[in-house]
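The block underneath contains the structure these notes are about, expressed in structure tokens.
Of the protein chains in this complex, one is absent; all others appear in place.
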Amino acid sequence: MKEEDTKKSLDKRMTLREAISKYVFDGCSIAFSGMGGEQVVAPTYEIVRQGQKNLTLMGDSPCEVGDYLVGTGQIRRVEVAWLAFAVAGVSPNYRRAVEEGLPHKIEVREFSNYTMGLRFLAGAMGLPFMVTRSLAGTSLEKYNDMIKVIEDPYGGKKVALVPAAKPDVAIIHANRADILGNTQFIGFSSNGENIARAAARTIVTCEKIVSTDEIKKAPTLTSVPQYAVDAVVEVPFGSHPWNMPYAYAYDLPFHMKMMAGIDTADGFKRWMDEWAFGCKDHEEYCEKVGWARLKKLAQIERKFCKSKL
Amino acid sequence: MKEEDTKKSLDKRMTLREAISKYVFDGCSIAFSGMGGEQVVAPTYEIVRQGQKNLTLMGDSPCEVGDYLVGTGQIRRVEVAWLAFAVAGVSPNYRRAVEEGLPHKIEVREFSNYTMGLRFLAGAMGLPFMVTRSLAGTSLEKYNDMIKVIEDPYGGKKVALVPAAKPDVAIIHANRADILGNTQFIGFSSNGENIARAAARTIVTCEKIVSTDEIKKAPTLTSVPQYAVDAVVEVPFGSHPWNMPYAYAYDLPFHMKMMAGIDTADGFKRWMDEWAFGCKDHEEYCEKVGWARLKKLAQIERKFCKSKL
Amino acid sequence: MSTTEKKYAEDYTLQELLVAAAAREIKDREVVFVGVGIPCLGALVAKLTHAPDVILAVESGCIGPSPYRLMLGIGDNACVENAICITSLWRAFSDQQRGYFDIGMLGGAQVDKYGNLNSTVIFGGGSYEKPKTRLPGSGGANDIAISAKRTLIMMNQQKRRFLEKVDYITSPGYLDGPGCREKYGYPGGGPAVIISNMAIFRFDEKTKEAYLDSVHPGVTAEAVRKEVSWDLQVSPDLKTTPPPTNEEANIIRTLDSQKVYTGGGLKNLTFENYIKMLNSSHEKIKVMFE
Partner (left out) sequence: MSTTEKKYAEDYTLQELLVAAAAREIKDREVVFVGVGIPCLGALVAKLTHAPDVILAVESGCIGPSPYRLMLGIGDNACVENAICITSLWRAFSDQQRGYFDIGMLGGAQVDKYGNLNSTVIFGGGSYEKPKTRLPGSGGANDIAISAKRTLIMMNQQKRRFLEKVDYITSPGYLDGPGCREKYGYPGGGPAVIISNMAIFRFDEKTKEAYLDSVHPGVTAEAVRKEVSWDLQVSPDLKTTPPPTNEEANIIRTLDSQKVYTGGGLKNLTFENYIKMLNSSHEKIKVMFE
């Protein structure tokens, strides 16, 4: 279907399986929202299940989505700022791929979080590139041919340029959206609003689908308007084990268990067998984690942060 | 006082008179928020009263502030996209200045609303310039030496560049702010959040000063954080006769009376005598307009748009 | 045909016909970047008739309002009313530059055969620096002309306004003809239509020149040609612009009961009548949206 038609649809709901199989294709470039939290985890498992290949990942600091899809061999190239699991640890599959070429070598183009953010901003604005004070004079510039340093035409010093990022597909995970695709982050949006616009096709996954009337009660919260969205999928606990602001706390103990699990290539395979292929969908994943545990994470969060929405 | 010190002050409240006399100086460049509504009117009258001269106005589509300060001869140069009064009519003082050199000639550098917005965005981001698809190939580029057209270094077509706008002073009018300077627009922000950051010194005028606890109840509404603000002034009805979202409706009949009043140079002088010099401050202006009338404008607005804040 | 014709209002004014003509250029579900005046009223009429899912957008940063009143400006409070998204000026224009906006609305003091518009200066023997007439300038027009997928132009029909070449290109149409927009990588497609007080013009796909497509009731092609400075081509299939329907006329008269946009009502608008207009519009339009 033409982009025009899906972006103008009045009901963009579908299942996660449908959305991923419709828009994520072999050889495509793909980007995800999230930053040190709010990670797009459930769609990552679904992409592992479906097995799309030769992907180019464009991201600032992707966690599961970077490490897993490198580990499964689905990624061919990354354009990123950072790949690890923050407090939980480093990225074992990324290390194996770069250091040992396992399961195969990947191309790497490195930026910083801000300049990946600027690349998505340029893409979102329909501009060819963006200027930045970062990068110039450092090894990032030296080892990455996508970064250009020019003399400021307005007579200033050297400035670096980064090209627009325009992924084929973006998947962003937000607190809520309506069936038209109007998407709201109640907490921070990281680069979500720009990643959504930079992509040709945009899948919004959200904790909760709400009515358009609910959206209209807080219109300043709408980071992504409907005209930038192709699909809307309700995926509660879609960021687990990560936190989701105003929804549930970080499941750090689960994350540590996962880190121990994926430490070796064999362990990683077992983890995927159990948590990706062993669950037919995200609902089964949640059941396996345990609804009581997930509910506890939501409960404890309400103690700290209560949203009026 | 050093910029550091005022921006770190824990109580930035002052009167409009104090704020303008402290930060608006002869020969300075100045910018204002607002776009087809939310205009910064009360501070304009105060600048007329205080008489600062040789100003450079940087703005997208300024109304009173452009026309009045050109009419009083306080402006030396404008860098703008548009100067008029929208539905109410054209800008008589701007016309007199350009067509007849009255009260004196002014320098004009013209941009579009978007590209002035991008100039403020560049200023807000600490960047030397911004790229745009607008301007190239049109007369704006031809007659404005500040616009440069280059070949896209990433191999694309021609693109235009516009330099960062970094005014000495910005005055933005918002719905609410706390005494630290955390500033919230409940409706649209036009270019307010970038103008505030682009300037060296930033005065926030607002309809209402609220507690920091109130600000924290809707943190996503904070368009300008305290570290970008030097002064906070409570100025209810500060945009009259313009509308302020979620506060009061447009006073179109008053605007038409004003337009008839300032149509000639003599008429403009009389209007200033009556409404700027004839009122010692904004409070007297409001009294003269009539509190009952202002209250009615607030009342009718609540019928259309109710804010939960 | 007769049943269709019956729907048309009989006592309509020229201004109302222009509003209706503008409204009909808008398709349902489109994103429309609206300005002040007749075209804006047209967009509201479209939303209340054949295009309920149209998304209005304005320069101040409001997306998708459903106001119960006339929008008196691009930053009027009507623009935040029941909006789906409220953001900033730079973001709204960036979304347009990204390609999300289907139609933009423009006007000017001069237009030429390639749809280039001037709303900046009339030289009149003078120059850019010292013109005969200084106009307001671009505002967002340059950006809309470059980036909206297509634009609708609203003009007064006068020979001195419909020119071979405008004094100053504020808002580019097709510049010097075919291929010019591509040279600069303009994201948008350029002008689709000019609606004047006499006629409707469209643009030839090959030559990019404006041709006469429709005359308003009672106007001849010859009369239009007299008010155009270039050798105007006329469509072999010349139409007559249909008048507003009863439904359209009713909405127009409710939203603009004081004839702010559709008559000379602005100059003598009293505070009392203004408040009355807002009150009655709130009552009546609310019902239509629900």
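Going by the order they are written in, the chains are A, B and C; count residues from 1 in each one.
Assume contacts are C-beta pairs under 8 Å (C-beta built on N, C-alpha and C of every residue); 3 or more make two chains touch, one makes a residue touch a chain.
Please read all numbers here as calculations on a predicted model, not as lab measurements.
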| Neighbouring shown chains of the undisplayed chain, as defined at the top | A, B
| note | Which of A:T44, A:N191 or A:T222 touches the missing chain? It is A:N191
| field | Residue in contact with the excluded chain [from B:V24, B:A97, B:M125 or B:A160] | value | B:M125
| message | Across the whole complex, list the residues on chain A that are touched by the chain not included here. | response | 34-38, 60-61, 80-84, 86-88, 90-91, 94-95, 98-99, 108, 110-115, 117-118, 120-121, 132-140, 143, 156-159, 187-194, 242-246, 249-254, 256, 293, 296, 300-301, 303-305
| Where the missing chain touches chain B, by residue | 8, 10, 124-127, 180, 182, 197, 212, 215-216, 219-220, 222, 225-228
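The rule is simple: only the chains that are shown with their structure count from here on.
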| remark: Whole-Å distance, C-alpha centre of chain A to that of chain C, is 40
| task | Could you check chain B for residues that touch two or more other chains and list them? | result | 132-133, 156, 159, 187
| remark: Each of the following residues of chain C touches two or more other chains, namely 80, 86-87, 94, 97, 147, 187
